[in-house]
Structures are given as C-alpha cells and as structure tokens.
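A single protein chain has been omitted; all remaining protein chains appear in their positions.
Chains here go by letter, A and B, matching the order in which they are written, and residues are numbered from 1 within each.
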Amino acid sequence: MRFSQLVAKLGAVAVDLGSDPDISGVSAIETARPQTMSYIEGDKFAAQIATTAASALVLPQDPSLQAQASERGLAWIADPEPRKVFAQIIALFYQPFRLPAGVHPTAVIDPSVQLGNDVAIGAHVVIAAGVTLGDQVCIHPNVVIYPDVHIGDRTVLHANCTIHERTQIGADCVIHSGAVIGAEGFGFVPTSEGWLKMQQSGYVVLADGVEVGCNSTIDRPALDTTRIGRNTKIDNLVHIAHGCRLGENCILAGQVGLAGAVEVGNRVIMAGQVGIVDHVKIGDGAIASAKAGVHSDVEPGAIVTGVPAIPHKLFVKATAIFNRLPEMYQSLRQIQKQLGIERK
Amino acid sequence: MRFSQLVAKLGAVAVDLGSDPDISGVSAIETARPQTMSYIEGDKFAAQIATTAASALVLPQDPSLQAQASERGLAWIADPEPRKVFAQIIALFYQPFRLPAGVHPTAVIDPSVQLGNDVAIGAHVVIAAGVTLGDQVCIHPNVVIYPDVHIGDRTVLHANCTIHERTQIGADCVIHSGAVIGAEGFGFVPTSEGWLKMQQSGYVVLADGVEVGCNSTIDRPALDTTRIGRNTKIDNLVHIAHGCRLGENCILAGQVGLAGAVEVGNRVIMAGQVGIVDHVKIGDGAIASAKAGVHSDVEPGAIVTGVPAIPHKLFVKATAIFNRLPEMYQSLRQIQKQLGIERK
Partner (left out) sequence: MRFSQLVAKLGAVAVDLGSDPDISGVSAIETARPQTMSYIEGDKFAAQIATTAASALVLPQDPSLQAQASERGLAWIADPEPRKVFAQIIALFYQPFRLPAGVHPTAVIDPSVQLGNDVAIGAHVVIAAGVTLGDQVCIHPNVVIYPDVHIGDRTVLHANCTIHERTQIGADCVIHSGAVIGAEGFGFVPTSEGWLKMQQSGYVVLADGVEVGCNSTIDRPALDTTRIGRNTKIDNLVHIAHGCRLGENCILAGQVGLAGAVEVGNRVIMAGQVGIVDHVKIGDGAIASAKAGVHSDVEPGAIVTGVPAIPHKLFVKATAIFNRLPEMYQSLRQIQKQLGIERK
C-alpha cells in the first residue's frame, strides 16, 4: 500500500510523505530492504538513518532525526510513542497463522462439548465431556482439554498445550505451545508414613486477555481458585503454583516461579528468573529485578533486587561494595594491627 | 453425608458433632459455603471462626479455638495433624478425573505391547514395541511411549507427556502433563573438531509412588541408570540430569535443577529454583533453601542457603550485614582518615 494510505490508518503526530513510496512490509533497521518500513526509537540507531535501505521510517518526536530522514528523501511518521505506532504498522502487514474455521475429522470431541460459532479445531485435538468453547476459538493440533473447561471467545490454544479439568479461560487469551493450565498443585502433607497427597479440588481462572507462554505451568489449588487477572502476560517456562492470585496487566518474564498462594497486585513486573516465596504479597506497580528472590511482602511501587530481595537502590550500593570486600578486609586487618587489636 | 458419618471414617482425637450437619463438600475458610467443611490450621485464621459460613471445621488441638467453634454451633473435629485430616476429608469428596478402563480406538499400540487388567488408554496415545503396562494404568490422551518401557500398576500418565526408551516406572506413580522421562542426557565431549555426542545408553528408573510435575525432565545417562527413590515428589519444570540418584521421600519444588550424577539421600527437601552442581552429594534430611546454588557436598540434616550455598544461619547473619555494607564502608574510611591511613 502507498505510504499515504498507511498513514491514514494511524493517528500520527507528524508526517513527511516523501515520494509516497509503496510499502510492502516491515523490516529491522540494520537489515532493511527497499519498499519496507522500519523503526528508529532513540539515539542509539540514529546513525542508521543515513544508510538504511528502508523506504519509510517510524521516528520519535525529534526534529533533528526527522530532518535527516527528509533530507534523504525517506518518508516518515513521528509519534511520542514510536514503538506503539510501529507495533500497529507490523499488525497491518502481518498476522500470525490461524487455522480456518471447522473441526478436523481426526479431532476427538465428546458429544457433550458445546462449540461456539466459527470455531477452528485442528488435527488430533482431544476435548473431554462438559467443555464449552466460545465463538471463534482456535485450537491448534494435538491440544488436550480435560472435562468441564470453559474457553472464551477468540481465545487461541497453540499446539501440544494441555488444559486440565474445570479451568475457566476468558476471551481473547493466548495459550502458547506446551503450556499446562490447571494441573493439580504440588500439595503433600508430611506424615509419619511419608508424604500424603492433598487432592487439589480447586481450579484455575484466567481472565480476558491473558497470555501464557510456551511450556509454562499454572496449577490448581486444593480449594478455591488460582487466578490470573485481565491482560496479564506470562512468558515461557514460568511456574505459577496453586492458589496464587495475580492482578491485571502484570508482566512475568521467562522462567519466573511463584510458590503457593502468592498475591500479586496490578501492573506488577517480574523480570526473568524471579522467584517468590509462598504467601508473599506484592503491591500494585512493584518491580522485581531479574533473578530476585522475594521472601517478604513488597510495597506498591517498590523496586526490589537480590536474594533475599531488598530495595533496588540499596542492592546496587551494597553490591558495588561487595566487589571491594577483599580490599575492605585487608584495610580492617591493617587497622587492627595498627591499633594492636588481637585477631581472633 | 452427615458429619457424624464423616467423622466415623477418620481417627480424630476430639469432636463436637454440633447439630450433625449434612456436609456436601470442602471449601476455603475465607470463601466457605454452608454445608461445607473447612480448615483452620493455626492462629492466623482463628478470627475466621467467628464469621465463616462453613458448617464444620477441622481444628488444631487448641481448646480455645474449639470453644469458639462450639459457641457458634459449628461442628468440628480436632487433631494434632489437622492438615493431614483435612487432606483425608478432601479425598472423601473429591478425586481427580480418570479415564474409564478401555483403549480408545485412535490409540496406536504396537502388537507386542502387554497390557495389564483394567488399563485406560486415551485418544491418540502412541505406544511403541516392547512396552508393558501394569494393572489399572491410566494413560491420558496424546502421551507417547518409546520402546521397551515398563509402567507399574495404577500409575497415571497425564496428557502430552513423553516416556523414552527403556524407562522403568514403578507402581502408583503420577507423571504430569508435558513431563519428559528418559530422554537422552546432555552428554558432549569437547574435541578439536567441536562437541562429540556421547550416546546415552542407560535408562531412567522411577520407584513406586514417585510424582513428576508438569513439563519436568529426567534424563537417561550414558551408562547405567538415573534413579528416583520411592515416594519422592517432584514439582513442575524441574530438570534432573543424567546419572542422578535420588533417595526416598524427597521433595523437589518448582524449577529445581540437578546437574549430572548428583547423589541425594532420603527425605531431602529442595525449595524452588535450587541448583545442584554435578557430582555433589546431599545427605539424608538436608534442606536447600529457595534459589540456593549447591557447589559442594551437604551433610545430613544440614540447611544450606545462598550461592554458593553455606549454612543457613551463617547466610542469614551475613546477609543482614550485606545490607549494611555501604555504612560499613563509610565507617572504615572514617577510621582510616582518623588514623591517617592512606587510601589506596
């Protein structure tokens, strides 16, 4: 499509149509091809404006970058949120693969299952009794759904994922390949004869707009529910144990692990490989840095780092000095010697 | 069932039948419904006795809590191990979904496979040559079993898990969805031409009563076996490398990782995200705290924490002072100044 047509679909703040090039796709700035649109967020890639083969750019609101692009005859669109605009442009050119509506003849679907309109069910999918699927649900091949699950409108289940009994999944969710939702929580009671299983009679609830990454696992509890709030996004290989409650719009990066009954507010961010001890409460808007081990409650808005996690600023200071411990130790010994203090 | 009938099935220490209510299920104390039974373990939830809608409670051996419950006319049962009793009560009302006995027509089973009595095999299961299944084995849909595997009586394999060649699984085991047992260990020999694969000719042995969590992986070794002892319970996303030997009644929480040839005694507990370096030995009853990185052998009964892991008490003390490092550093500089010591 012409750049001017593309621009008309967006609400950009500033535009230079240049020669109004034909745009056929998107590309990375370093490896861009002609007739594609690329993206420069900040100063880091500014030098690329002089050399990129892209025909059009998304720019930040920076008159100097815009002037450079115009000088080279490049078309551009500028916005205070260039990344958001570029995401919208990618979506104009690219949508992930979806199955066409219809039920593949090799799928094994219990007669009691209720299907919405325009449902797509792939090969070798297995759906047990009492399941209900909303409209336009898309289930890729080899997915297994246990009994009495509900899946909301437009939700996508990718290949080889497993949804366990009684799980309630909202609308517009994406469950990525290999994820397991609603399996029984890890509940064992120590007794004199060894570990006694506590049956997990609860279930998992995912609100609308939740995404669960590849091979991530969300377990159901002994009683009541494990809940993930609206629009919370969970990356790959994350483990969420039984009875956790997560709020809305949280981000959990890869390999995060939450022990049982953790309570997480809204807009919380957990970076990669964070671990949260059971029953800990994390306030709204808090951030746990990569690899943090959170052993106690975190205040709303706090940023915590380290194992056990402490305020981020304190961690940075203490860590800087950790690296000087050998030197400090020597200094201390020297002082003790000078003062005639006996070493233990 | 009547509360009095329920009590008759258990060996409780103290009971107040109240009005002998009809109990139809279990519920969490905060969200309990009438005609359900709920559970109060300790002081933390004691205040709920005054308000809960549950008709009956499991209580600890605490006369004060018992008196409060009796005053409200609630039925209760008390025990020194209330959690164990509550687990038994849940199991009276709830059992996880099992497939009915029989072989689904879409399962692909090699003619050489030996099936026990009352085996349940779900849709799209694939079982290769030389496999033997004990009585009442339950295999959920889309499981794949490679050749020459043995699976003991009453063991359950959940959907989408994979059992590799020659794996020996005992009786009463549960392998959760997506777990992979017996895949080849990560064995590569550095050579001048790059990494040379060392074929993994051994196999994995799980003793009776072992559980393996969702998407966990237990690899087979180059020679001999990887062994998991009786009643050891493994949570989700755990990695156990080739040649490890685990004892009985161990607990491995989510995302634990064991490198090659780790030896673990009986009743060892590893909290979430623990990592154990190859060839390390962990003594009976030892505990590794969450996120510990264990680089050297651990004595029986020891509790270790940190990376590298040290005795837990020392870790707690050292960590408390870690947080005061900036202050210590300033103090040291002040002393040096006062003593006229030159800073390096």
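Simple rule for what comes next: contacts are C-beta pairs under 8 Å (C-beta built on N, C-alpha and C of every residue); 3 or more make two chains touch, one makes a residue touch a chain.
Since the structure is predicted, the reported quantities are computational estimates derived from the model, not experimental observations.
Only one of A:Ala46, A:Ala123 or A:Ala171 touches the absent chain when the whole complex is considered: A:Ala123.
Only one residue from A:Ser27, A:Gln68 or A:Thr167 touches the chain missing from this view: A:Ser27. Among the residues A:Ile169, A:Cys214, A:Ile228 or A:Cys244, only A:Cys214 touches the chain that is left out of the figure. When the missing chain is restored to the complex, the residue among A:Ala8, A:Ala91 or A:Ala129 that touches it is A:Ala91.
Remark: the residues of chain B touching the chain excluded from display are 106, 108, 124, 126, 128, 142, 144, 146-147, 160-162, 164-165, 178, 180, 183-184, 186-189, 191, 194-201, 215, 217, 219, 222-224, 237, 239, 241, 255, 257, 259, 273, 275, 277, 293, 295, 307-308, 310, 314, 317-318, 321-322, 324, 327-328, 331-332, 334-335, 338-339. For chain A, the residues touching the absent chain in the complete assembly are 25-28, 31, 81, 83-84, 86-88, 90-91, 93-97, 104, 106, 122-124, 140-142, 158-160, 176-178, 209, 213-215, 231, 233, 235-237, 248-249, 251, 253-255, 272-273, 290-291, 306-307, 319, 322-323, 325-326, 328-329, 332, 335-336, 339, 341, 344.
Following the convention adopted for this analysis, only the chains that are shown with their structure count from here on.
Our note on geometry: chain A versus chain B, Cα centroid distance of 26 Å, whole angstroms.
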